[in-house]
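Apart from one protein chain that is not included, each protein chain of the complex appears where it belongs.
On to subunit A.
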Amino acid sequence: MVANSDVTFAISPGEVHALLGENGAGKSTLVKMIYGLVRPDSGRMLLRGAPYQPAKPSEARQKGVAMVFQHFSLFEALNVAENVALGMENPPSMRELAERIRAVSQEYGLPLDPAKLVGDLSAGERQRVEIIRCLLQDPKLLIMDEPTSVLTPQEVDILFQTLRQLSAEGTAILYISHKLEEIRTLCDEATILRRGKVVATCTPRERTAREMAELMVGQVLTPPARARKPPGPVALEVTGLSVSSPNPFGTALKNIAFTLRQGEVLGIAGVAGNGQDELLLALSGEILSPESCVRLAGKPVGRMGPNARRALGLVAAPEERLGHAAAPDMSLTENALLSGYVRKGFLKNGFIGWAAVDSFAQAIVTAFDVRTPGTHVAARALSGGNLQKFVIGREILQDPSVIIVNQPTWGVDAAAAAAIRQALLDLAAKGAAVVAISQDLDELLEISDSFAALNEGRLTAPRSAQGLTVDEIGLMMGGAHGMDVAHSHHDAQGART
């Protein structure tokens, strides 16, 4: 398969250059070539006028190319200084390195304790480790792959200040993101890829986000549409829900309460690791709670497991697609059976009606445009976006009365994400109640009727999503986590570490 074909682009010193494209457009392969992880079959690269063809990442690093990865390339059991040392050529002694980390982190307003274990850091702090690892090598070109997906709006502000400072010092920055508004505020130029080819270049400030999105997908996008109806009777009621996390690094839920009516969409924001996973588990029935903490259409279900709740109409699609939402080595048909058998009646006297299961799986594939050779394919073989469409579609087609989704469009390209959001809204229009947990604020603002934020296991009181600004949401999410708040936000929440 050809991931990139005949790609040409240039980036000058001090420029912030955006690389745009859907999943599978070839952005990752392109930056991996620049970073020396993949070798191009043909073509040439020039770095500051000299031919540049790194055979391995260490060579790229030596020549001044540094990269911050999308999924952090960090080691949880090692401390900050050790993590930084692993990404450097010829690192100095640990003591000297710790000094330099402190110095650089002060210079750029990114506080970090070199002796702390990375496993104990928040997502924003982990990203600082990666950035400082790059800065210590005095890079000429800094590649950032989806850096803001795990940050609060305030943390994004601080990151952008750092990046602007770097670009003012002459560092070229190659910036990959799905978030078009961010690219409009930060980037000077943009190169847009589709199916491995450059389809357009533009100056982001002069374009609207919609125009750029349409260049990416090559078709006109319609925003999710819905017919607003007055909300129906209460579908799901949660009161005083406190549970501890099954995961040693997890967050306990503390006194969660909300009421959700039929046809209503509740959007729950929050930075990763503030109890999102636990909330989904407690609602789906994987964590049990006192009986009356969770009520489904008035019926207490707190002691019921997932299948009993499914039978009553509550379904859930967790964040982790492989291993939680789907069994990686089982076929799509088998995966359709696993969550669908309760509501679709696939079992007869303990025997599986495979024909019915397979036609259910086929229906999901057709209705949600899942690109796969067939339903016999293992879930593992699907790309992330396609599997996500399958997982969400599987729940939606079970005709639930309440659906809980966590990160429904994480890692899914723009067109598919729009389709998933539309499907959730259509489901709500038919009278189902939707709980959408997500870290994508634009997504939540697009689909939610009411809005709440999770912060260290506590849920803010839900409020109407209309008229909510991103700044207000940021404060609901707890402000900037332990950031050096040199600029605007001097509130008490911002000082938390």
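Just so we're on the same page, a contact is a pair of C-beta atoms (placed from the backbone, for glycine too) under 8 Å apart; a residue touches a chain by one contact, two chains touch by 3 or more; residues count from 1.
The working rule: contacts and distances are computed from a predicted model.
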Options "Electron transfer flavoprotein small subunit", "Ferredoxin", "Nucleoside ABC transporter membrane protein" or "Fe-S cluster assembly protein SufD": UniProt name of the undisplayed chain: "Nucleoside ABC transporter membrane protein"
Hidden partner chain, touching residue among A:Leu37, A:Val104, A:Val199 or A:Ala327: A:Leu37
Residue of A:Ala10, A:Leu46 or A:Leu86 touching the missing chain in the full complex: A:Leu86
Which residue of A:Val7, A:Leu20, A:Ile34 or A:Leu74 touches the chain not shown here: A:Leu74
Residue ranges of subunit A at the interface with the undisplayed chain: 29, 32, 36-38, 56-58, 61, 69, 72-78, 82, 85-87, 91, 119, 248
